[in-house]
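A short write-up of the structure that comes next.
With one protein chain held back, the other chains of the complex are shown just where they sit.
Chain nomenclature is as follows: A and B, assigned in order of appearance, with residue numbering initiated at 1 for each chain independently.
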Amino acid sequence: MNNPIIQWFKYGSPQSFYPLAGKMIPWFWTLAVAFGLAGLWISFFVAPTDFQQGEGYRIIFIHVPAAWMSMFLYIVMAFWAGIGLALNTRLSGMMAQAIAPTGALMAFLSLWTGAIWGKPMWGAWWVWDARLTSALILFFLYIGFIALQAAIDDPRRADKAGAILALVGVVNVPIIYFSVKWWNTLHQGASVSLTRAPSMATTMLWGMLLMALAFWMYSIAVSLMRVRAIILEREAHTEWVKNLPEIQGKSS
Amino acid sequence: MSAIIAIIRRDLLLAMRRKSEVLTALFFFIIVVSLFPLGIGPESALLRKIAPGVIWVAALLATMLGLARLFAPDHADGTLEQMVLSPTPLGLLVTGKIVAHWITTGLPLVLLAPVLGIQFDLDTGALGILVLALLLGTPLLSLIGAIGAALTLGVRGGGVLLSLLVLPLYVPALIFGAGAVESHISGLGAGGHLSLLAALLALAVFFAPWATTAALRIALE
Partner (left out) sequence: MLTATGLSCVRGERRLFAGLDLAVGPGEWLHVQGENGAGKTSLLRILATLSPPAEGEVRWQGEPVEVLAEDYRRAMLFLGHHGAVKEELTPLENLTLAAQLDGFELDEATALQALVRFGLRGREDLAVRFLSAGQKRRVLLARLAVRKAALWILDEPFTALDVKAVAMLSGLIEEHLAAGGMAILTSHQSMPLPNGRVLKI
């Protein structure tokens, strides 16, 4: 068992991953809070006021990391789903299922903050900007994934069907993104872009980076918590779950 | 190869015996398109502008109607099991079914589109581009839709779920399909849009039957 690959496979089983995830969660929460506080401090107090957009631009410190995360998480989700389909590992499907709601939340957050930002900048809550439109479609893709998994009773089938949808989606995300972008330029849409800042101050970049890290840590922590809940739910009939101290404590 | 032709012939024969299903989707397409002028007003300049988008959106919705029944009857009466057990690879049989679906739902839309285009005062050149774009785009709709139909097979609330899964994936087809006609009208030429549509079709021909087959196997397990 000294082979590192076998060591990794050991953590591929829900039984050994459950306590490991439990140990990791507080760390990721701590990091999320630390990065978040630092990022917010920079973005609200250190970063200079934008001479064009005033104070309102500060929403990009939430908006941009959320948009990044929503795209990243879809790829991560599809990655786990693909692993689950190829290697038939149970944990991978659970990971994909656990990531989806956070991804949807991020997509929604980027839409929401985009709208708040858009009102003072463009004078409208919604413009058919290429980024906003593709974020909207990404949000729909997440919702479709979650709805499909929720509609199938057998968890194994739900995992596999979800995996195919995620893989089809991941092929389509770039196609959708570029088609929307093309459509946008053809129709001479909004010329102001959310992230197009000609000379972004270094402090702004730092703020954005710290916030992105905080979002990463938050997403990992929440996904791990969710995957633990999913493991308990699906493995409820097994001996090791029944012997867990937290389960024993509740039933006695 | 003979098994694919047999599948196509069988599905066409079944469509002939249940004509109402095919005709319902077709009339749905006509009615949806005809409602827009009533809602927007008869100004021909405006109608000409929205025509490609309206016809394409209606085509997407009309294609959706037949999709739920692409695999469901075969699943219910056990034919799907026999298809899995056939010596012919399932992927080829699935391709045959998709072709039959396109012939019964996509092709009629292509043939009908010019008539509806005339309602919207499109000129002959634009009508030609519209037909060409639909000819490239409707097989794409059938191919992508088949994945959704296979994924939602025998699933609670399958029909609504199917639209939720498939419609976002239809976005590129809609953009390039409607865009082809629009850019022709605005004098930019439709070549770019049409070749992108053809590229998407090539990609889908390659991947969609594979994904559909995988989804069907999961549904049958």
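Basically, a residue touches a chain if its C-beta (ideal position, glycine included) is under 8 Å from a C-beta of that chain, and two chains touch if they have at least 3 such contacts.
Since the structure is predicted, the reported quantities are computational estimates derived from the model, not experimental observations.
Here one chain is not drawn; of B:23, B:40 or B:84, the residue touching it is B:84.
Summary of contacts with the chain left out: across B:14, B:72, B:103 or B:131, the touching residue is B:14. Within the entire complex, the positions of subunit B that touch the omitted partner chain are 2-3, 6-7, 9-10, 13-14, 17-18, 76-79, 81-89, 93, 220-221.
Going forward, only the chains that are shown with their structure count from here on.
Spacing of subunit A relative to subunit B, judged by their CA centroids, is 32 angstrom. Remark: subunit A residues 85, 137, 140-141, 143-144, 147-148, 151-153, 157, 160-161, 164-165, 167-169, 171-172, 175-176, 179-180, 182-183, 186 touch subunit B in the complex. Here subunit B touches subunit A in the complex through residues 147, 151-152, 155-158, 161, 164-165, 167-169, 171-172, 175-176, 179, 182-183, 196, 200, 207, 211, 214-215, 218-219, 221, going by the rule given at the top.
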